[in-house]
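Every protein chain except one is present and positioned as in the full complex.
For subunit A:
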Amino acid sequence: MTKLMEWLLFAVLFFSIWIALISENVNLHFIKEWKQFVLFLPPVVLFVCGLYAATVVLYRTFTFNNCEQAAIELQEQIEEAKKDLQTKGIVLKCK
């Protein structure tokens, strides 16, 4: 089963349950009390998921590790390499 199929299956399942609930086929006291909420469930779920995604992505963007140290180390090694390569007789491209 492809990932797309998995998602479709889940969506179909979700909407079947939802339609069953709003069309009052299921006669639960609980559903009646929450009728308004159940009616707006899909957009609410979508909104919450969107909010979650945005929060996670933003959080990870702000906490994306800045490897200052790695850049410094690399710069030093570049200088070291250039010197060593020149003593080995390699003509580097001047800049």
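By our rule, contacts are C-beta pairs under 8 Å (C-beta built on N, C-alpha and C of every residue); 3 or more make two chains touch, one makes a residue touch a chain; residues count from 1.
The definition used in the following text is that contacts and distances are computed from a predicted model.
A.B. asks: Looking only at the UniProt record of the hidden chain, which name from "Coatomer subunit gamma", "Dolichol-phosphate mannosyltransferase subunit 1", "DNA-directed RNA polymerases I and III subunit rpac1" or "Multifunctional methyltransferase subunit trm112" is the right one?
C.D. replies: Looking only at the record, the undisplayed chain corresponds to "Dolichol-phosphate mannosyltransferase subunit 1".
A.B. asks: Considering the whole complex, not just the chains shown, which residues of subunit A touch the missing one?
C.D. replies: Counting only subunit A, the missing chain is touched by 2-4, 53, 56-58, 60-61, 64-68, 70-71, 74-75, 77-78, 81-82, 84-85, 88-93, 95.
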